[in-house]
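A single protein chain has been removed from this complex, and every other one stays in its place.
Which chain is which? They are A, B and C, in the order written, and residues in each are numbered from 1.
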Amino acid sequence: MTHEFRTSAGGRIDRSSPVEFTFDGKSYQGFAGDTLASALLANGVHLVGRSYKYHRPRGIVTAGSEEPNALVGIAREKGQNTPNLRAPQVEIYQGLNAESQNRFPSLSFDIGAVNDLLSPLFVAGFYYKTFMWPRSFWQRVYEPFIRSAAGLGKAPTDPDKDRYANYYAHCDVLVIGSGPAGLAAANAAAQSGARVILCDEQAELGGSLLHDATSMIDGKSAADWASETIKALSENDRVTLLPRTTGFGYYAQNFVALAERVTDHLANPDQSLPRERLWQVRAKEVVIATGAIERPLVFPENDRPGVMMAEAGRIYLNRYGAMAGKRVVIATACDTAYRTAVDLKAAGVDVAVIADLRPEPVGVHVDAARSAGIRVEGACVVTGTKGRLRVKSARLGRIRPDGSVTVMGEEACDSLLMSGGWTPNVSLYSQSRGKVVWDEEAGAYLPGPSVQHERSAGSCHGVYGLHAVLEDGYRAGESAARAVSSAAKRPETPSVSGGEAGAGGTLGALPHDRDPSRVRAFIDFQNDVTAKDVKLAVREGFHSIEHIKRYTTTGMATDQGRLSNMNALSVASKSLEKPIPQVGLTTFRQPYTPVTFGTFATTARGEAFDPVRRTPMHDWAVEKGAEFEDVSLWKRAWYFPRPGESMHEAVARECATVRESVGIFDASTLGKIEVVGPDAAEFLNRVYTNPFLKLGVGRLRYGIMLSEAGFIMDDGVVGRIAEDRFHVTTTTGGAPRVLAHLEDYLQTEWPDLNVWLTSTTEQWAVIAVQGPRARDVIAPLVEGIDLSTESMPHMSVREGRICGVPTRLFRMSFTGEAGYEINVPASRGREVWDAVWKNVEAAGGAPYGTETMHVLRAEKGYIIVGQETDGTVVPNDVGMDWAVGKKKADFIGIRSLTRPDIVAAGRKQLVGVLTKDPKVILEEGAQITAEASPALKTPALGHVTSSYYSSALGRSMALAMIADGRDRIGDTIYVPTAEGVVVVEIVSPVFYDAEGGKLVA
Amino acid sequence: MLLISCPYCGVERPEIEFRHAGEAHIARPAEPSKLTDEEWAEYLYMRTNPKGLMAERWRHTHGCGRFFNAIRDTVSDKFVTVYKMGEAKPDLDQLLVEAAQ
Amino acid sequence: MPGVPKRRLDLWLRPGKKGRQRQMSRFNFWELAKNALSAHENWGRQWRAPEPKGEYDVVIIGAGGHGLATAYYLAKEHGVTNVAVLEKGWLGGGNTGRNTTIVRSNYLWEESEGLYDHAMDLWQNLSQELNYNVMYSARGVMMLAHTIHDVQVFKRHVYANRLAGVQNEWLTAEEAKEYCPPLNISKNMRYPVLGAALQRKAGVARHDAVAWGYARGADKYGVDIIQNCAVTGIRRGADGAVEGVETSRGFIRAKKIGVVAAGHTTTVMDMAGVRMPLESYPLQALVSEPVKPCFPCVVMSNTIHAYMSQSDKGELVIGAGTDQYISYSQTGGLQIPAHTIEAICELFPMFRRMRMLRNWGGTVDVTPDRSPIIGKTPVPGLFVNCGWGTGGFKATPGSGHVFAHTLAKGEPHPINAPFTLDRYRTGRLIDEAAAAAVAH
Partner (left out) sequence: MPEKSVYSANADLAPIIATSRVRVAEAAPLIRFSLRGGEAAASHAGTAVGVSLPLEPLTSIATDKVAAFWLGPDEWNLVIQDDDARAMFERVETALADTPHSLVDVSDRNRALIISGRKAAWLLNSQVFLDFDEASFPVGMVTRTLFGKAEIMLWRQAEDTFVIEAWRSFMPYVIELLQEASRELEAA
């Protein structure tokens, strides 16, 4: 059986390289250069899939990416399965393993095909009208049933092993499509010296030239001319040729995305190659040369395996040496199918008849067929087909002048090739936001005026006939090059013989003599949409083409209506009694053909998904067994469990250590901004609620920053290093936002201020040393700074050296203990840390992480922006009116603080809460109510913002935001939890060292 | 992805280098405290949100860092012009006429 | 043009039949079966295509889900049937027809909980109520926490919702994986899954069916849905009150106008001289090729910006974020969906080989606090329902219900009372985003 349908010679396959592959477990042989579709056809296999809804047997229809039926799953190794690949695009390789889809148990016997029997019920939109009773059945019965019946292939179940790459490219002229138009355009642009990228979704460049067996260009065969042109282009180093590369997205400003398939066609791809590559191309000019797509004819039973597009039959024959059948009927309304007939006949195929819809077919193509001895019938229409898994015969009818049809008889055949004419492929033009224009003469939508720097060429432009297409291509290439450089010159259009334009075409459902209620003529093959469905939609009031699309799902399948849209539109237009241009067209969207998710995600995967920021001391923490938490892009040490310690134990120990002796903490992730310039103090005075003009050099101040809406946006400590130089710190997560916010005001509101902002977050490593022994620990290492409280009190900053490294030493505390933050240049951070750690360790101290830091500050009632506050909180809410300069005339957010609802009673205020049972630790986020068992929908009084076990208090404690909380101190309130209601008392938010004596010691 | 030309760098760069910064020419009141609640709400929240030409701010965040203004058509997303901070807002009607030519 | 074939065959088709008399059949299996016997030739229109009358009691601008639902409830619950819904394009063609259909109600603030849970109640019975299968599928919406901050925020939601009687629960990472087996909970992920908040009765619905069901329902009560009718002006009388609307199909008189125009609200309100705190951004979504069931629920991750479900037809339906600039183009940049797909591939590494079938955009109207504005405006007779931004589909029934009340009574329903335009003046914002950075 192998190669039973293979021609004896010719085509672009390598007959000396046989390739074994399997389809549904059965082995077949093809040749290198075959696609899965061509190889199956050569083996006589047409039946390759089942349709979406009715599970009807379906065959290969096209030879390109517009294929609606022949979708297969390709299995490679684990983690490398891919569903829904189009057989005409799958290149075979040794060992290829393909499976049909959407059938059970087998392709030839599919239980789902009962749906076909029920098809009178399963019309467009049927599911909106039923499955409503009983109510609970939708979710339990109907939906699961519908879901499992729907869908095509099976999603992969293992993580994808392959890699994907990205490449940003620029060029003068991007040419999409490499048929005669694209090659000519690329040629013209390249000869003008332009930087050119030429891509084509097919494995081989050349487009229709590769299967044009009769035309001659410059005295050469079309294919030879293509090869020579491509060779010349490939030798030009300003030209990039990209086969297997689909132009899938045309975005604003000539930004075009291409998807290159790098390894899928290889039997054993080199592991260092990516599977696919995303090309993000910025082109100065674009030439769209994507060809035209042949339209199916809409006649009853037009969906049998063996029914194919006529041009596809020609492509399989001339390019792959594969015959669609041995006895072929050709049904057409267009001249181009005659070429297929002639070529088939020349290859020895029996062409039973050309059934032409047109009353009197005439012209060169018709003459050629007639003189080849092929029977041509005018006014002849196919009215049905027979055959279960492959077409066996075609029923022909005669169209009478009044439009009615009489039976002509049946023609036996094993393949039926059809052509309803051509639809210019205007997808990418439309994506570029161009508006297509209906051309009555051409019976097609054609590209209208260019919106971007783009032009269409060749048959996608409505230009047919090889010479005209080449001419159009040269014109487009030249004009594109000219738009880029005036030096553009244009090569002569070569002489052409053959390749005359083929006239004709039809749109919509064809007339027939059969009982309309019993036959179905398919418009959208994959989604099983028939002409009747479209008519039903119109009848039900769906008059917009967009409604018709969504109600019938025509054009929504994986081919996105490439074959069906014009036929659907025509049927709708008839039903609505409105001309086509008034019915409109649905929107073309990216991607042009489906694109792998991995190709969009490219290298953003694992650690490279987002940069992982680590501090200079990160490795030390890893060595010490720290657990980490993600804070914005940073990894921060969370806590340092000792062997066998739980998180709770570790944190309690760390807390106690800080309170009793000393702890060391990596604060490097804090945002830092150096604010410098004569107006620095004035600037800070405007952006913080606090007054800054009088802050002395060498002093620190805690500041709050508001959004203009008055809500707390960030906080931090600001040090005045010099009259005109401040060291500002921000929260870790807030750093980029704060810098942008400050730049915004500086550049747009106050450009007159002489002050500049420089991020120094990563300049400094920051080592916090906190605890009663902090000074003892660092003193031996510090040079040039008097650490005594008199000389360096709480909230001051000094410059000097530590371990010989220049430092900005902050005396400050976020723990309530006396402490320091040692800023040293990042590259020296680890060495200083090591030295400090040695002393800390010797003093019985310990490293602590963010969790301990959070507990310690909560004991002091210090807020964390983002935890106590949530973007709806003003300073007064968290008891920070003290930080708002009363005498200040202005600062960002000031006006918002006096808005009626901001000063109204009932706002939530920061308080402490203590559970009656000191062992109970509330959960953060828990809600607070006034009643022990509140009725449902009782508004909460507030919620717990921070909650910990406090080793200093020897019990649990929490902070909360509670309505009018400060007035309720002493009240007993309730926290409903899953385990029951917890009784708590409202207390002051400062639990530890309320007088602050420890800080100034 | 838009391509945006930065009036400070003098080159066109991809949108990912930029941050959109909202409607342009909404000057912060010199003395906010003098505003009524209505006026303050107007400043804070009310936006032109036009369908058509819009004056908007962008920042060349991952480039020169500068904020600048642009006139863009919010239907076609085409930039009509960009100009530096502090320069006067062009006459949009005039621009429309020019664009039509 | 050279080479264009000059001759084209006539289309050889008989002209279509004239539109039939409108008739409203009930939708059910037997009706379907009966109609199958007559080749479905006898189905009536689901809604009429009436010519606009000169005057209506209420004119609603915008035939999205919210506008249509408003009309439906106006007629059904308030007996106000002399209503027109004016639509510049085709009904349901705005954001209603392009959204990722996530329905949930586990919002943080009491005001939002009230609004969205009201809608949630209506979803449960909506198919039966409308006699139109809107395919409400309560398959559960799971929101992933990737950082300790996320955990705190989601737990706060869970507690708040529990108290308000809104169902929501906390899952550990392992429980989350059990609920959604494709989920990657490996500790080595860039942002590991630390847990999730799950609302079990949340889910998805068929977006188009919601618009169509409400349209059919409203039409049944005599509401005129007038498509291809763009409102171009709002006429106001000497007293400032509205008198009617100028449209592409002439002037239509009405004393009450409800603007439900989503991304186009600013433009419409401008016609009445009312400034709005809105900005319109492109919001993109995409679907994969259809595959057999492989994804049981809805998963959202705000931290890494992705959300996904699988439709009944088999596509993975994925939502991306907004583009950063104002645009009415209904398209956006490649980097936005690409970023979302990155996140999807991290969360579900097996889907890296799936393929994007179609990517589109809508125009969403975003308020400063990310909550809608529903109620009266400073102009007498003019009412507005807008600002749903990236997440209003889920509210469709509830929004229509309370807005109908507002229009009929001239005063807000208690549920939408807090969602005033005035809150931007007083500072009583309902800021879900600030609380959680959760938008959809």
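Observations, loosely collected:
Throughout what follows, a residue touches a chain if its C-beta (ideal position, glycine included) is under 8 Å from a C-beta of that chain, and two chains touch if they have at least 3 such contacts.
All values derive from a computational prediction rather than experimental measurement.
Note on the chain not shown: across the whole complex it touches A, B. Only one residue in the set A:Ala355, A:Ala521 or A:Ala604 touches the chain that does not appear here, and it is A:Ala604. Touching the chain that is not shown, out of A:Ser404, A:Asn754 or A:Thr972: A:Asn754 (per the contact rule at the top).
For the chain left out of this panel, the touching residue among A:Ser65, A:Gln80 or A:Gln763 is A:Gln763. From the options A:Pro243, A:Pro793 or A:Pro825, the residue with contact to the unseen chain in the full assembly is A:Pro825.
Contact with the undisplayed chain is limited, among A:Lys78, A:Arg140 or A:His170, to A:His170. Against the chain not displayed here, subunit B makes contact via residues 8-11, 13-14, 16-17, 62-66. Contact residues of subunit A toward the unshown chain are 163, 165-170, 195, 270, 272-274, 280, 282, 603-604, 607-608, 610-616, 633-634, 674, 676-678, 754-756, 758-764, 806, 825-828.
FYI, only the chains that are shown with their structure count from here on.
Note: centroid distance subunit B to subunit C, computed from Cα atoms, is 30 Å.
Here the spacing of subunit A and subunit C, counted between their Cα centres, is 22 Å. In subunit B, 1-2, 19, 37, 40, 44, 76-77 are the positions where the chain touches two or more neighbouring chains simultaneously. For subunit C, residues that reach two or more other chains under the stated contact definition are 329, 333-334, 368, 425-426.
Every residue of subunit A that touches subunit B in the complex is listed here, in rising order: 251-255, 280, 282, 433, 451, 708-709, 740, 743-745, 747-749, 751, 889-890, 894-896, 898-900. If you check the complex, the residues on subunit B that touch subunit C are 1-2, 15-16, 19-20, 22, 37-38, 40-42, 44-51, 54, 56, 72, 74-77.
By the touch criterion given at the top, residues 1-3, 14, 19, 21, 27-29, 31-33, 35, 37, 40, 44, 57, 59, 61, 65-67, 76-78, 85-86 of subunit B touch subunit A in their complex.
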